[in-house]
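My questions will all concern the structure given below.
Just one protein chain is left out here, and the rest sit where they should.
Now for subunit A:
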Amino acid sequence: MQRGKAAVSVEVKQVIAALCKLLAATGLHAVPAPETFRRAKFGGEVEVEDQLWQLLTDIFHTTSSVSSAASTQLKEASEHRKLVAAGLWQSGYHADWMYVREGGEGAEEGGCSSRDLLLALGWLLAMGTLEKLLTQRVQQLDRTLLTPTPVDPHISHEVQLDSASLRRLQWLIGCLRHQGRTMLSMQEERAGLLHALFSASLPSSASSSSDQSSAVLREDCARMRELCDLLEAYLNWKQVEKVFWTWMDSVVDCHLKEPVVGRPTHRANRKAAVCHHGNRGLERLEDMLLTLPTLQKGQRRGRRDAEDRGERGAYRARLHTERPVRQPRRGRGSGRAVGFSGCTDASSHRGQAAGEEGQAETG
């Protein structure tokens, strides 16, 4: 049993090493050692945390997937964290530590553990960040590739299923197939010509007369070698990926079993599927609600604190239930819109609630 466990952990370490190798091959600079991952699983120290922060920052910086002004100025550590939080938010990930405000209760303790960051990294990998990094790097390395110009496919959602539009669709599919064939033959021709070019320039590069061409060729060769290494690293990773995800599961288990101490307790029981995007507004609301009873307390002195607390609890419960659930696989914009509409709903509820309270007051 024990032996088996040891064997498994050795295997996991190799798998993580494969991942690290791949990450490094995609051109990331801040790739930590495999050991860091293991330590992060058990909520490692500040040092581990820092390394993961750097890795995440590097990923977002390299993929430049964060459309935020923050990505341009990365001076301070807090800026890095903002970038990572924004990047994770935009990739659809949400965890409580991302919403800790500066100077707030959580900020003093760093807000999150290294395990949180590891989970966030796992999310990014599962969302296809690796492939994104890979594609980007391949395009940098392989200059013979025809890079497709990004097209925004405009697909109408009102698909009509009458025979005329089906026929039209069949025609368009045929058209696409023909264009695909044409493109393929173009690429074949291009490959053929490149081959002819390379084989013509190879012997000449051996002679000293064409230093320039041989320098270019050397660079090309180096790039090709790098490209091969990259693709090989990806292949290796793909073969053992399963083990990594099993291990990641164990990280999630760890996370669920022993929540990291020192976090604000009232957040601990939130469901993961809850939308936090509109939370700036909600939090402000909550803060207002928190201050409201004090104000009221100031206004009406005879009231007992327990009653206030009870009311406050009720409002919060209401806010929690009204909080909109984020729909999976929605566009970023619409997700935000849902969040905001949720906010307005909540505020109107709050208004209502305040009204009711007012009535209760008078009664």
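Quick note on the criterion: contacts are C-beta pairs under 8 Å (C-beta built on N, C-alpha and C of every residue); 3 or more make two chains touch, one makes a residue touch a chain; residues count from 1.
Rule of thumb we're sticking to: contacts and distances are computed from a predicted model.
Of the names listed as "Tubulin delta chain", "DNA replication complex GINS protein PSF1", "ER membrane protein complex subunit 3" or "Ras-related protein Rab-39B", the one that matches the UniProt record for the absent chain is "Tubulin delta chain".
Note that of A:Val8, A:Leu172, A:Leu197 or A:Val216, the residue touching the chain absent from this view is A:Leu172. Across the entire complex, the residue among A:Ser9, A:Ser78, A:Thr182 or A:Ser250 in touch with the chain not shown is A:Thr182. Residues of subunit A in touch with the missing chain: 164-165, 167-168, 170-175, 177-179, 181-182, 184-186, 188-189, 192-193.
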